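The complex appears here minus one protein chain, its other protein chains still in place.
Order as written gives the chain letters A and B; numbering starts at 1 within each chain.
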Amino acid sequence: MSLAAEAGRDVHAAVRATRRRRRLDTAATTVAAGWLIVLAVLTLVSIATPLLDPYFQDFTSAKLEPSLAHPFGTDGNGRDVFARTVAGAQNSLVVAVITLVVGAVGGTLIGVAAGYFRGALDNVIGFLIDAVLAIPALLLIITIVSFRGPSITSIGTTIGLLMIPAFARVTRSIALTVRERDYVKAAVLIDTPTPRILVKAVLPAVAPALVSYAFTAMTAAIVAEGSLSFLGYGLAAPAPSWGGIIAEGRADLATAPWITLAPALALAATVMAITTIGERAKERYS
Amino acid sequence: MTATAIEAPALEVEDLEVNFISGDKVTYVLEGVSLEVRKGEAVGIVGESGSGKSVLARTILGIRPRGTVVDIRGTVRVSGEDQLGATEAQIRSRAGALASMIYQDPMRSLNPTVRVWKQIVEAITNRRRVPGDEARSRAVELLRSVGVPDPEARALAYPGEFSGGMLQRVGIAAAIAAHPDLLLADEPTTALDVTVQRRVLDLLEEVRAASGMGLVLVTHDLGLLADRTDRTVVMYAGRIMESGPTSIVASEPAHPYTQGLLAAIPRLTGPIQRELPAIGGSLPPLSAPRAGCPFAARCPLAQDRCAISRPPAVTVAEGHTAHCWAVADQQDEQEAAK
Partner (left out) sequence: MTEVTTPADEAPVLEVNDLEVRFTSGRSTVYAVNDVSFTMRAGETLALVGESGSGKSTIAKAVVGLVEPASGEVLLRGEAQAGDRVRRDRATRGDIQMVFQNPVGSLNPFMTVEANIAEPLRNRGVAKAERAARVRELLTVVGLDADTLGPRKPGEISGGQAQRVSIARALASEPAVLIADEAVSALDVSVQATVLNVLRRVVDEEQVAMLFISHDLAVVRNVSDTVAVLHMGQLCEIGPTEDILAAPAHHYTAALRAAVPEPGVPLGDPGMTDADPPSPRIRPTGCSFRDRCLAATSRCAEVLPPLTMVGPERAVACHHPLDRDAVASAIPSVTAQGALA
């Protein structure tokens, strides 16, 4: 009996060890989620109230160091960097979401179709994907954005279009294996219409990989938008976006580093937060 | 006392308990497993899925599943050397010399990009430097001994160039390369056709007889063990149900589980069974510790105490043991009748 009790203790010790590890993960996820919530609340405040005006200029108080009145200091035009960073978040995240929707929906449709139907369709899609991937992405984006004008939707959809190949590859490989599964063959034998097979059998199998890749894609989209704005192909000034603010502050890096650092840190923190939550989502699904 | 009597058995397992812990889920895999395999002896371990037979084989070799905390208690000794206290590195340096394993799917256990001769002598070359020529001629010799035709040429081939049966021979050659004291074969013929299966099993028997090592044959098929192992151990839900001489366990088993298993096997001889006697119910969940006898819920002879109290090991005959309350009662009655 005592042996059994002892055995029970050992099992519990091991369970406790894994619980401890899990608590650490939970803490990281909580911090990450907390950051995203704070960001969302501040964004709402800046939209709903005049408290955080990213355009208010006061040339008498240009390049002020961070203080109580200006937590992140002011920029060369005397605008509050905190207000601009919060407003930038809004633009950057909206672009990222548009990117994600375009990339995920387009990529999944194309990838699942190619993987499930195989044959000529797969070959044509494969060729198109390779062709898109062969063109330098930045060049393509800059060209398209130059033609269509730098709006949130044009930037979002353009980066999104370029993400279609990656999403298509992820979903195609899964659709390829799922179509060989016995439950798909069984569905064919009981005359399940193909659209229903795709929705009921293939999509749910693709979903977990899609979700975990979506987090990665989201971070890539934020960074891409940042880079684009930094290069001057993003939203037109004075509209704020993280990349744009970082670019504006570049000239003053030596004298007023906060202008660049605040949005850069916000960007880095957001990317890390999304990655952390994405990792948890991946764990849960696998 | 003769020299062989003092010699340590090839394998000693005493009161082995294994639990897998992953997150807050605990899987209770093995409990109270004890068995001994002498050198030169062949023992069969029979069990269905969830019986823990493969985990037992892997635990003996020190193979632990990745990403899972394994809680092991009890003793495992191979040729008298403790396997559980040893570090993984120690076991790895020993494995191959003391014990080695033949896997179910040789295609998966061999590296498809490395010529087979290198993989056959790996157990030797991992441990000490061997000149290439010597290693290769040793591999050719081993291939010849396991009946691979044209061994000189076949030694240079890659695993993909062999048929399933021939590849399992390569697996056997690799397993016996370092003259282990104990050879474990985990479902070595499950992936093979029946006509090939018997040749591979015949070969295993030959190899054992020639080398004097202990052989453990893990299988789900009680039929395979006839004529091939001295003793049979029947496992169910992580526990040993019955163990004894193979010929007796396969013809007049004492334990109700073994009896049910034997009856459920479709026969090629005897009357045709339009309705096969199935064992109703299913394996108890391995996620909870199992009080009493794990077979109680499916057992036709179950009594109230079977679900609560662990059945004792009852000696039915010399070397034949069954863990069962009903068998214990029968023994008592017989004693009383005397």
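Convention: contacts are C-beta pairs under 8 Å (C-beta built on N, C-alpha and C of every residue); 3 or more make two chains touch, one makes a residue touch a chain.
Everything numeric in this text was worked out from a predicted model, so none of it was measured.
K.L.:
List the displayed chains that the omitted chain touches in the full complex.
P.N.:
So, taking every chain into account, the missing one touches A, B.
K.L.:
Looking at A:Leu44, A:Val188, A:Ala236 or A:Ala268, which makes contact with the chain not pictured?
P.N.:
The single option touching the absent chain is A:Val188.
K.L.:
Could you tell which one of B:Thr87, B:Thr113 or B:Thr195 touches the chain left off the display?
P.N.:
Once the missing chain is taken into account, the touching residue is B:Thr195.
K.L.:
Could I get the residues of chain B that touch the absent chain, sorted low to high?
P.N.:
Those residues of chain B that touch the unshown chain are 48-49, 147, 163-164, 193-195, 197-199, 220-227, 247, 250-251, 260-262, 264-280, 282-283.
K.L.:
What does the interface between chain A and the hidden chain look like in terms of residue numbers?
P.N.:
181-183, 185-193, 200-201, 204-205
Quick note on the criterion: only the chains that are shown with their structure count from here on.
K.L.:
Between chain A and chain B, what distance separates the C-alpha centroids? Give it in angstrom.
P.N.:
Centres of chain A and chain B (C-alpha means) sit 50 Å apart.
K.L.:
Considering the complex alone, what residue numbers of chain B touch chain A?
P.N.:
17, 19, 21-24, 26, 69, 71, 73
K.L.:
Give every residue of chain A touching chain B within the complex, in rising order.
P.N.:
Residues 7, 10-11, 14-15, 17-19, 22.
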